[in-house]
Structure formats: C-alpha cells, structure tokens
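Yeah, one chain of the complex is gone here, protein chain that is, but the others are all in their spots.
After this line comes chain A, so read on.
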Amino acid sequence: MNIHTIANHLNGLCDQSQTGFQFDCYPIDGDVEVLQVNIIGREEIPVFVSVTDNQILCISYLWGEDEVNPERRAEMFETMLELNIPMPLSSFAKIDNKYVVYGALSVQSSMEEVEQELAVLSDNCLEVIDELVDYLK
C-alpha cells in the first residue's frame, strides 16, 4: 500500500465510486510522499494522504490559529473535545499552527475503506466548519 496505489484506484473510479464522490488526486513530491486528494465540487478543502510504516493518515486542514477568535478559543476547544467521539471515523488535531481533522487507517485496509474514509472525512470537515464558524474571526 502506497500513495500511488491509492491514487490509481481513486482516479480510476470515475463515477463508479461507492460514495458518490469523484476524486482527482495527484502526488506531491517532498521528504515524505503526500497525495493531494481533491473531491470534485469541494476542491477548496482537499484531503492529504500519507502512508507510514503501519498506518495511512488522511488529513484535512480546517483553519489556522490566526483565524480563531481569541476570546472564544477555549470554548472552541471544548466543542472540539465534545464532538471528537460523535464525529464518525475522524478526530481533531493540531499540526503546527493549523487545526485539522484526520483519520488513521491500517495499511492493511482495503481500497473501499480508504475511499469511505476520505468521503467521511470530507463530509466531517464541511460540517465542522459550518458548525464551528462562530468561533472564527
């Protein structure tokens, strides 16, 4: 399992996907190979996929620290913690100064599971922004 097998699968799906989404993905070169997965119609919020020794990490960026209303920051944290378990398959995290939602899968996962993870992550991402937009500037 590497990002290229995932890319080939997703790009080859066209309108045959189980999730109803169409994917357009391409690898980004760097120290670690990252796959940028664009979901058609939601290109503004891509999902980034990287594969480590034992897991597939799917990450979507929510917003930067600079977008957060400082007066409501603590409240935002509390809401994130409260939503963390109800939110299916994804969790909140922070990388550098960016808040993210992410999902981790075993490298033994099937392509259908990867596809489902990406679809749910994207849905979660939109819903979270919609729901937590009041905590932003």
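Simple rule for what comes next: a residue touches a chain if its C-beta (ideal position, glycine included) is under 8 Å from a C-beta of that chain, and two chains touch if they have at least 3 such contacts; residues count from 1.
In this text, contacts and distances are computed from a predicted model.
Student: Per UniProt, what's the omitted chain called: "PspA/IM30 family protein", "Hydantoin racemase", "Peptide/nickel transport system substrate-binding protein" or "RNA polymerase sigma-70 factor"?
Tutor: "PspA/IM30 family protein"
Student: May I ask which residue of A:55, A:91 or A:109 touches the chain that does not appear here?
Tutor: A:55
Student: By the contact criterion defined above, which parts of chain A meet the unshown chain? Give residue numbers in ascending order.
Tutor: Within chain A, the residues touching the omitted chain are 28-34, 36, 41-42, 44-45, 48, 50, 52-55, 57, 59, 61-64, 67, 95-96, 98, 126, 129-130, 133, 136.
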